[in-house]
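All protein chains but one are shown in place.
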């Protein structure tokens, strides 16, 4: 682990915000899978900065160059690698932060870990920019999953006080999910999205930032994925989701809501569907029983803390002088990263489910 | 992954609820660590069933027999292995469940995965009983951590409507933490614990069950543990915590609460302590910045769903006949596993932090 | 890694020569595989000490007790665990070695690594006795492979000056391979085996020991197993084979013999078989091309160093006094472990091929 992970599908992410480039290696996909680069680019564009009024004003094409693994649009069995060159970097913004760590940023922890060698420019390897290679890997997996009728989608469930309606735990229509992908601020209820957009703009005007919740649904996932104990669907998806910067909580199904339910309310009754498949009438477990997928939609939510880079003066310390020191952060920062995090959540889930599918194929195929 | 995990400290858990025995292998601890078997037993007793009025009436000594790895109370460098014999098993209770899966249990998912070969007796490898070997491994790690002044403790933060006061994110007194270990139902506020106990008894009398939240604090954790991306403290602790049956959400610091905070409220201001160490005035990040420990206490919470085995009739299906079928579950079941889950959470955290400490020692020692 | 390894099929081996017991956990086998315990015991008996005149006189039943993972002779999907109790241990033989390490044994390296905490009794975790759990895991895999028409067999290719005929690289008859399993000292040419037996007895009478070579053949292995680079068949089998104590070289196909061949001599010409399958006319590559199995038999050889425990006085040091010190080793030791290593080589190969088969099933099944 660290910046590499995975059992059969291994992902290696590299790069710092202001280094020569960032990128990803994706090793373990079978040969012969079609990757539509245009659709992948459209997916990456959902994460890209500068897409809308409320996000950071750093503008980059985020157009990956594939160095290997794809030949004429098909995986060839060798590791896929892709690089995004870094441009439009303003590194001088960051040097002062070496002495004076930004509150609730990785700066101080990275200073302890790497000393003065840490690449603090733009947050280095801790930058949200590193979700671009995550989305390259995840975007490829999303295409693979769709070819197997597995559909992953996410929406902004909440920003500050504004809350979207939840996904129907029994599943959503494809059109509903497809519509989300086209929205700058993807909500099921457009009016909630508009209120969120206003709240973000207001926070920015006040030099402040907002947190929120992204909710995802994975439909069409076959029953039987995951392993008991440490290799369960929840264990593995959570391990990937916490790789997205600012995620501080991961819930499946009812999640924290289970704490106030009784068993008689929480249990999902089984029912035999007309096609002979076993379904549950409710889906509070979020499609996961004993760590194993049940065939019902997988539901999860991630809570994001507000962007720590705010324009207001904050209290920090001078590491060199050993005293308190006020700090004003410059640079370009999203007042709320939650909308851009939506495709990142989809990407992390897609990587995890692809790895789990491969593992399941092994046990079925032997 | 699956029932083995870890980077430098590797844990392998085996056994089914009604198999010959259950146990654990713990590989990667340096030689020369003292393990106090009596203290370990006291820790295991906190998890053991039959300890108090409200838990399952299956009574087992849960006394591990160490087969290897310990010589005269010290680790010898070889893998530690421990076995608990299974006794007092009533396997005939379970045969009917093979056809008729219990709602919100692993039965159905395991049927899809393993077919008729699944060991359904007592829940097989999915049983909560498998937290006993987890606690053996974790209990050893807890002793190791305490020798390095790292203290992990947990309490029942919530059961149904009753909520205990939260841990002080800046740290608790040792006596406060020590007192928790002696309580049947560990809460900071004893009156809340008593209310919880009543609620559990009432639920049982109604053939029902309750969920809840366990909150943990890890004090004395040095800054610098964890890796960026997939190897962060949150990623790795979450991966372990979800191995405890019934955990459906994991939060760090403010967790889901971040969603309603602004950056100006959420950020933890730095302050230079008198001893020259860097502290934060608040600790909403729960001791983790960018996935790396900050030196502040690590705080996390796990939500547990209510025990799915309830005495009321429920709706299930007959897998063989392909039709709906009502189900009444027999057997011995906790109406609320949250109190017994407290040491399990401590154990999972201890395993994770020990592995992270070893990794950190590698980068410091090279 | 360490005493756990594997990608989809994970093996965890524990125990010391004189600890309470030794054992193995085998995690990742699909449910529903039949395991014939009697055949497994027959396989383990081939490795067991005290089987014949020339081996160590320590006699142990080496009868594993399965604690989990098997129900009525079938894998249930949960990790298989098995324990062999240690009995007939004479630990007092070993205490003096703590100060005075045996030449070419693990004693000194273990002293550096574990200090005085090393369990030196019987060699601790480094003992050849730990190949018993390896053979339990491997013996199960051998049965699984045979069910898929994959046949692994090994013979003593060489001991000291006596050399058996090599396996035919294009494959051997089943009867030839089956006959090997019944021999105390398995050679293809019985007269060579008798000469080897005499050589071993003579070495023992002289207080000396002998090394040798075990050669193995794996027939019926489908083409396409293995991954490029670090995950090739050779990489993974070698990693496992070197886990057998005393192995100091691993060769595939012509192995070291390639050094004196020209390409025109070394290359294996292809030929289309009558059944439409692609074969090679020779098999110098030993069934592996570019790290991937070719469908031809896999051939490998392992060289074993002579048992370092000999009865003659040797030169060692006193670690405490810091001076040279002669050493005479007592205890029971094989003058040549090569015959007993034959099933161990088969076991290691079976574990590796099963893991590779599972991985291949994943890529085919997705």
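Letters A, B and C mark the chains as written, and numbering starts fresh at 1 in each.
What we mean here is this: a contact is a pair of C-beta atoms (placed from the backbone, for glycine too) under 8 Å apart; a residue touches a chain by one contact, two chains touch by 3 or more.
Model, not experiment: these values are computed from the prediction.
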{"item": "Residue in contact with the excluded chain [from C:96, C:178 or C:261]", "value": "C:261"}
{"item": "Residue ranges of chain C at the interface with the undisplayed chain", "value": "1-5, 7, 11, 13, 101, 103-110, 112-113, 125-126, 130, 158-161, 203, 208-213, 223-224, 226-232, 234-236, 238-240, 242-243, 245, 247-272, 276, 278, 280-281, 284-286, 288-295, 303-310, 312, 314-319, 322-324, 363"}
{"item": "Residues from chain B at the interface with the omitted partner, ascending", "value": "7-8, 30, 78, 228, 357-359, 361-366"}
{"item": "Residues of chain A (touch criterion as defined above) contacting the omitted chain", "value": "2-4, 10, 12-16, 19-23, 25, 27-28, 31-32, 65-69, 71, 74-81, 83, 110, 113-115, 117-119, 124-125"}
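By definition in this document, only the chains that are shown with their structure count from here on.
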{"item": "Chain-chain pair with the highest tally of contacting C-beta pairs", "value": "A-B"}
{"item": "Greatest separation from chain B - chain, by CA centre", "value": "C"}
{"item": "Distance between the centres, which are taken as Cα means, of chain C and chain B, whole angstrom", "value": "38"}
{"item": "Distance from chain C to chain A - Cα centre to Cα centre, in angstrom", "value": "45"}
{"item": "Averaged-CA centre spacing for the pair chain B and chain A, given as whole angstrom", "value": "26"}
{"item": "Touching two or more other chains - residues of chain C", "value": "78"}
